[in-house]
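The following block contains the structure, expressed as structure tokens.
A single protein chain has been omitted; all remaining protein chains appear in their positions.
Letters A, B and C mark the chains as written, and numbering starts fresh at 1 in each.
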Amino acid sequence: MKLNCDIDIKHLTRVEGHGNIRIRIENGKVAEAQWEVVETPRFFEAMLVGKHYENAPYICGRICGICSIGHTLASIRAVENGFAITPSEQTAKLRLLLKHMETLQSHILHIYFLAAPDFLGVGSVLPLTESHPEVVQQALRLKLLANDMCDEVGGRRLHPTRTVVGGFTMLPDRYRLNQFRQRLRASLADLLASAKLFSTFDLPSFSRETEFVSLKGEGEGIYPFIGGDLVSSDGVVKAEYDYLAMTNEYMAEYSTSKLSKLSRKSMAVGALARLNNNFNELHPQAKEISEDLGLLAVNHNPYMNNVAQLVECVHVVLDSIVLIDELLSSDWQEERQPVIPQAGKGIAAVEVPRGILYHCLEFDDEGSIQRADCVIPTSQNHANIMYDIEDLARWCVAQGKNDRETELLAQMLVRAYDPCISCSVH
Amino acid sequence: MIFKVFPAEELAALYELLAVNPIVGPVLKGRDKKDNALYDFALTSGFADLALDYGQTMHSAKKFFLPHREDLCTFTLSDHDWDKHVDYGAYQHTVLFGLHPCDINALNKLDKVLMESVYPNPFYGAKRSNMFIVGHSCSPTPSCFCRSMASDSVIRGFDLFLTRLDDSYFAEVNSAKAYHLLEKIKSYHATDRDHKLFRHAVSEKNKKITAQVDTSDLTKILDMEFHADVWQEWGDKCLSCGTCANVCPTCYCYGVEEEVDLDLRHARKEKLLYSCNLVDFAEVAGGHNFRPESHTRLKYRYYHKHRGFVEAYEESLCVGCGRCGNACLADITVPEVIASVRGGDNNGK
Amino acid sequence: MENKLEFIDLGATDQPEQARQSVHDFEYSHKAEITNVYPLTATEKLYQIQICDPDERHNFTFHPGQFVMLELPGIGEGPFSISSSPIRHGDLELCIRGVGNMTNFLNRVERGTKVGISGPFGTHFPVENMIGEDILLIAGGLGIVPLRSPILSVLENRSRYGQVDIIYGARKPSELLFGYQYEMWKQFDINLEIIVDEAEQGWQGPVGLITEILKKRIDQGRDADFRHKTSAIVCGPPIMFKFVCDQLTHANLPMEKMFVSLERRMHCGRGKCCRCNIGSTYTCLKGPVFDYWSVLNLKEAI
Partner (left out) sequence: MSIQGSLGTFLGVEMAKPKVGFFELSSCEGCQLQLLNNEATLLEFLSLLEVVYFREGMTEKSNDYDIAFVEGSITRDDEIERLKEIRHNAKIVVALGSCACFGGVNQLKNRFHDLEWVKKEVYGDYPISTRKAAPIADFIDIDLEIYGCPVKKEEVERIVSRLVLGKAVTHPQYPVCMECKANENICLFELGEPCLGPVTRAGCDSWCPSNRLGCWGCRGPAPAANFKQLKEIVKRYNIPVERLLDRLECFGGFQNIVTDMRGSGGKGENET
């Protein structure tokens, strides 16, 4: 058995943003287990103060380059909630479709470019272009599909242009939408191949009891993404506007990001949390794949988040086909409703790839932003990541893992959360 | 010229006869804030797409004969050698349906410089030779000054020109193809009554043309006023944005860029339409700019259109469609600029 | 399908020969090989470029002062004066200064590289009309490059011209071009006078302005028929040719007997891109060689 070990990783690679891992084991005891977030803060909440509401989605999208669509949609929803605007059914469907494609794009990026190299024993996706070209091609095809659709619906794959308060500036082309439907169908083959690849990966059997927080699907068969009630696997249920009761942010000296907790000392959000809390709402085919891969609710193995992401990919693809069918079955309606600013507060909860995201905006009666608050999924995960690392270190000692193995497992653990660190320190 | 007449409702049949070919025509593009209709030329998929009662389109139909971007050639490269391939970018005949006289005159002017000069441009020529043009009479807008530019009527450069009479179309038939086409719909040779109706329609149209430009002795006046202060005033407003040239049916100047593909084995020479109002239009390597100030560039645009072209071809390069003035965010319009440059002769009166 | 309009292929064989030919001319370039590269100064190199196809090479004829468009596939294309003698046909010499994208790339290119040449384009120095006359060739800086072709042309027919003077000014001795040919020029009974703005070590020639030398030449030639029997070819920066031409005008040389070559931005050389227009005159068609009278009549030429 290994009694001493000292792991100090500065600026962990293959994650978005800057974080450090420190693990010190002395005489078989975990002396230190730390997840440090050293990202520079950008002060988005202050930036927004004094800005006209129409800036909010545009600026907030810049919180994160991976989930810019999610941030944009959250800001739009916050403004609309503040001004008592209810999006039309068509707008809601298009937004969900866009959201789905971001989920697909982001999950594929994480699964293949950031996580898979660990399971295939390489340092990045680059060597895979030679050793596993078909895997890389699969990933690129899926990502391309998702991104192309984001362009079509949102105007741009990154920092969307067509999404505005009140609806869209422009609607997608119906002919192309129908073509996307066919590409979505065809993409299932790639997803099934991905599931097969995944079943060959050796996921660590580590797990830790965790409280999972997510949105709750409004009704049967509705896997939640935009708005709704907030729930936790420990039984907490809150309304969307009551988000502060769900997030309970605090600061700690090892992190420039704020941290969150609910019923326990930490909590988790993300694909695994969503799936744990809404397992029965998954599309049946997605559910089947989940079961095949050994992922059943409630699962407490953080590495399983990778699997949950893949299952969600299948879900969003299938659901997008349904959405396109519905959209194409009726004529386009007016794409934009009038916006009349009013004083007050608007709150939005949106499930972005890494978990539940909250935007809260306060306006004066001209629609100028007075205060802003954004609570990011990764910041809600930070504390959980840290306690996971601590537990993992103990588990590694018990399992007799050597330094290198422990170090790799710790890195893989952080990556499994797919943290978006710059986003968490926005 | 042969003149024929057919009932208005036969127009759809004419369209259908031509519909085995791609048909480009004016379509409703959207509405502005005041709910005015906005039109442009686009490929149509049915007669119903055509908005033949359009006043003026925002852009000319230029992209169908002078695309904004076009490959002049492509290269395939090997280690020590290369091959050059040229494709003029025309593969089939296209119908332009519903062009107004100004736009057909614009094509005629472009023909002079791009087809009938030394080094005819085959990229233009190939498209132009494969165009079947059905002109349509217009209803002038307040910014149309075609009459001053002698472009309000057109005598060549089309296959068929239709003038709307009350419930029929008066057709000027200018090609055998067009003649045969008309034989396939209900049509008859124009009668004296039709001629009269036609003249009436034209004079009604002319009454609606309000904007005008005094072109008498303009080439000389432009030379005399080369250093006039008004240029500076217009230059101060100009955004150097190139919008005027982009919407203009006769602006044809361009720049060339060469790009290499990521495989380093293929390359392209690309032509992109430019505008003399853009800051680096006359800039050469090393940074010397022959027209660094915006007023010198704006002035040059007027010199090219209203002086140099006249000198070369005895007609102006402007057809008075009014698009540049409509599109210019700085409200720089041809009638106003020329009136201000002429300012002196008013004082003299 | 009977109303399907028939596609007209401009380049097809059933088109009249002339139309077909001119259409193909537009984007046609001769493939040519760089056979030698000689560095002349720190920034200029002389490129010997030979049109590959022997027939095309032989059929390539030009007049001194004309230019070609030189193309490096994927890199760029630009106008360059032909600096060699017309009797050498498509065995060209171009002297090129590295100033921008394409010319700097060209700097890295070695012999054996294939380039594209189209042309010749533009007007030329009418040396054929100067037979029997005295010729004054005045160059400033890079202006010697377009002048070299008329110089060589005059040398080849030396006996048909009267007195030939070359007055050449540069900023520094190290920037002088074609130094290796000066002796040869002199052997052909040419008065070569060189002046620099700024002396460098080893320089023994005069220092000063080109107009000083010109003044001497004018003074010595102040006989009654100076204006009748002299033509001048002037090439250099606008400010230089303006001074020189004014000086010659004062010496009573008629404006239509002075020729200058103008430089403008060009993308086609074929009167289509409009980039070279001065006022509204195409430099590539009506120029680059203009007589001084025309230059004065062009708005914004100088």
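Note that in this section contacts are C-beta pairs under 8 Å (C-beta built on N, C-alpha and C of every residue); 3 or more make two chains touch, one makes a residue touch a chain.
For clarity, every value in this text was computed on a predicted model and none was experimentally measured.
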Neighbouring shown chains of the undisplayed chain, as defined at the top: A, B, C
Absent-chain contact - pick from A:Arg24, A:Arg156, A:Arg208 or A:Lys345: A:Arg156
Candidates A:Glu45, A:Glu80 or A:Asp190 - the one touching the absent chain: A:Glu45
Selected residue (touches chain absent from view) among B:Gln56, B:Thr250 or B:Ser294: B:Ser294
Options A:Thr86, A:Thr129 or A:Asn178, residue touching the unrepresented chain: A:Thr129
Sites on chain B contacted by the missing partner chain, in the whole complex: 29-30, 32-33, 38, 40, 58-59, 63, 68-69, 77, 79-80, 82, 236-243, 246-247, 259-264, 272-273, 275, 278-280, 294, 327, 329-330
Contact set of chain A toward the excluded chain (per top definition): 11, 13-17, 40-47, 49-52, 54-55, 58-59, 62-66, 68, 109, 113-114, 117, 123-127, 129, 136, 140-141, 143-144, 147, 155-159, 161-162, 164, 169-170, 251, 256, 422-423
Missing-chain contacts mapped onto chain C: 72-76, 100-101, 104-105, 108-110, 112-115
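Basically, only the chains that are shown with their structure count from here on.
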Cα-centroid distance, chain A relative to chain B, in whole angstrom: 52
Approximate Å spacing (C-alpha centroids) for the pair chain B, chain C: 37
Chain A-chain C separation of Cα centroids, rounded to whole Å: 66
Residue list for chain C, restricted to those that touch at least two other chains: none
Per-residue overlap in chain B, given as positions that touch at least 2 other chains: none
Parts of chain C lying in touch with chain B, wherever the complex brings them together: 1, 3-11, 22-27, 29, 71-77, 99-101, 103, 112-114, 116, 263-265, 267-268, 270-275, 277-281, 285, 299-300
Contact footprint of chain C on chain B as seen in their complex: 17-18, 20-21, 72-73, 75, 77, 80-82, 84, 86, 88, 90-93, 95, 113-114, 117-123, 125-126, 129-130, 132, 177, 181, 223, 226, 252-256, 258-260, 267-269, 274, 276, 281-286, 290-291, 296, 300, 303-304, 307-309, 311-312
